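The excerpt is restricted to a subset of chains, each kept in its original location.
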Amino acid sequence: MKEHWMGTLLLALDLSGTFVFALSGATAGIKKRLDLFGVLVLSFAAGNAGGIARDVLIGAVPPAALATWYYLAVSLLAGVVTFWRPAGIDRLRNPVLLFDAAGLGLFAVAGTQKALNFGLNPVMAALLGMLTGIGGGMTRDLFLTEVPIVLRADIYALAALAGAAVVVIGSAVRLPATAVTIAGAALCFALRYLAMCRGWRLPVADDPQPPKTPAPKDRKDDGGSL
Amino acid sequence: MKEHWMGTLLLALDLSGTFVFALSGATAGIKKRLDLFGVLVLSFAAGNAGGIARDVLIGAVPPAALATWYYLAVSLLAGVVTFWRPAGIDRLRNPVLLFDAAGLGLFAVAGTQKALNFGLNPVMAALLGMLTGIGGGMTRDLFLTEVPIVLRADIYALAALAGAAVVVIGSAVRLPATAVTIAGAALCFALRYLAMCRGWRLPVADDPQPPKTPAPKDRKDDGGSL
């Protein structure tokens, strides 16, 4: 009974996150002038690659995103909507960023739960939760031959990791799964939202061998505050 | 008995497709000035990455391409031939495009068959058949840090999907596997051939925020390049 309930919760979380992530994939694909097929591939990849990578790594094959048609349908819907109404999606930029933060939280906690269910140790389960959250965006960027934005800027993965840590710690001390899941997703969302509003960033190291034209603003990163 | 026959058919299809796809990988690698090892890696990747991805996703590990040395040998042969006779392969550009269309059809139906055999639902089996067909070329392009051509131009993946759909539908209504396989591969080949001859393309969306130099129309670049 409880198993079943957990499963339904995980499915609902996953599908919601998939839709908003797929929007980001479709938007990026349109900007790079992909054709309709390319845009739909980017939608599916951005929405599902994180979860697929997680499932392949923990041995849950075929991955959930391929075992049913739900994830595909949700991804294609996001892609088609974006393709025919890119201006509309663009006007929704700020709401989409909000939803993206929510999707990040949902994916991180759902991915962590699943990795724990498959017997991974807590530290790696949290990392796989983070991978679930950031893997789609990384795949989207790599398909477009861009260095993944998550590796360069912003507090994004750390927010996912914080949410995942809540799930792992809550599970270790046997708190109720539902409460822990909600708390983890909420923490991730809040961190991501604050990071966006305040422009929080991680430090960048000084390159001992800078290229020809060192940008002057590169000087300010002393690597001190997190 | 029938199982065995099916297995032999799948193997023959796979190896034929592997060779022509490996040619495309080797050609691309030589154009990017890879060394001999790089060219052989590109040959193997272009010929096998689609099938390997499919096998990892459906849980058929080790993937067929790694379980025997056949696929490796066929890929290396294609790579070596291309490496020492690039001009010869280049002169065969049109035949190679034809063989590539044939390989696409073979991979799509073989991949769909295998996914069905592993119990995937029909919609996702067709998608995995398509992935089998396009995965090698995508990996080839990504290794060379190019946005996969299949996401940008031409009717390519859709032809594979149409062939895969024939297999899935034929299997659902219990038509003979051989007939269905041939019909699917033929449909894919025909669609791809027509798309090349007539320059069929998928639509590209209007970008709501075009970059600095907005092109008034879609770039007419590189239709049908391998």
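Order of writing sets the chain letters: A and B. Residues in each chain are counted from 1.
In the analysis below, a contact is a pair of C-beta atoms (placed from the backbone, for glycine too) under 8 Å apart; a residue touches a chain by one contact, two chains touch by 3 or more.
What you see is a predicted model; the values in this text were computed from it and never measured.
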item: With 2 copies placed, total copies in this complex; value: 3
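Everything that follows uses one rule, which is that only the chains that are shown with their structure count from here on.
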item: Contacting residues of chain A [partner chain B, same complex]; value: 29-39, 41-42, 52, 56, 61-63, 66-69, 72, 82-84, 86-87, 89-90, 142-145
item: In the complex with chain A, residue positions of chain B that touch it; value: 56-59, 118, 120-121, 123-124, 127-128, 142, 145-148, 150-153, 157-158, 201-209, 218-219
